[in-house]
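Got a structure for you, questions after.
A protein chain is absent from this complex, but the other protein chains hold their places.
Then we have chain A:
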Amino acid sequence: MGLLPNLFSSPATADDKRATEVRTGAVAPTRAERAQCWAARDTYFACLDAHGIVDALDDADGRKRAAAACRGESAGFEKDCAAQWVTYFKKWRVQDIKKKARLKELEAQGANKMDVQTDFAQR
């Protein structure tokens, strides 16, 4: 599951070591590792969207429902991203949903739209 097959040492151990380092934040991820993490994040978020879960960190309800509904996606997300990133992205998701709802509300009230980017799309 590594990005580059390592021919000189046992592939599993070298890649596992690197993956662990990325997860714990011992090293900064490379471009490829970032892309992999973002893909895992998007898969996980798509699952949350499908189940109508906003806050996957919410102790009362969200955390349990997210764990039940998106077990596989969550495991992938946590495998490919640093633990800090997982928390960050989950919090970001809540803020982003709130922001979008607020913008929609304001737009309905006839507010002027400003050119501000809030999503991860490339421009």
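Simple rule for what comes next: contacts are C-beta pairs under 8 Å (C-beta built on N, C-alpha and C of every residue); 3 or more make two chains touch, one makes a residue touch a chain; residues count from 1.
Rule of thumb we're sticking to: contacts and distances are computed from a predicted model.
You can't see one chain of this complex, but its UniProt record names it "Protein SCO1, mitochondrial", from the set "tRNA pseudouridine synthase 2", "E2 ubiquitin-conjugating enzyme", "Protein SCO1, mitochondrial" or "Band 4.1-like protein 2 isoform X1".
Here one chain is not drawn; of A:Ala28, A:Ala50 or A:Ala111, the residue touching it is A:Ala28. Chain A residues in contact with the hidden partner, per the touch definition given at the top, are 24-26, 28-31, 34, 38, 82-85, 88-89, 92, 114-117, 120, 122-123.
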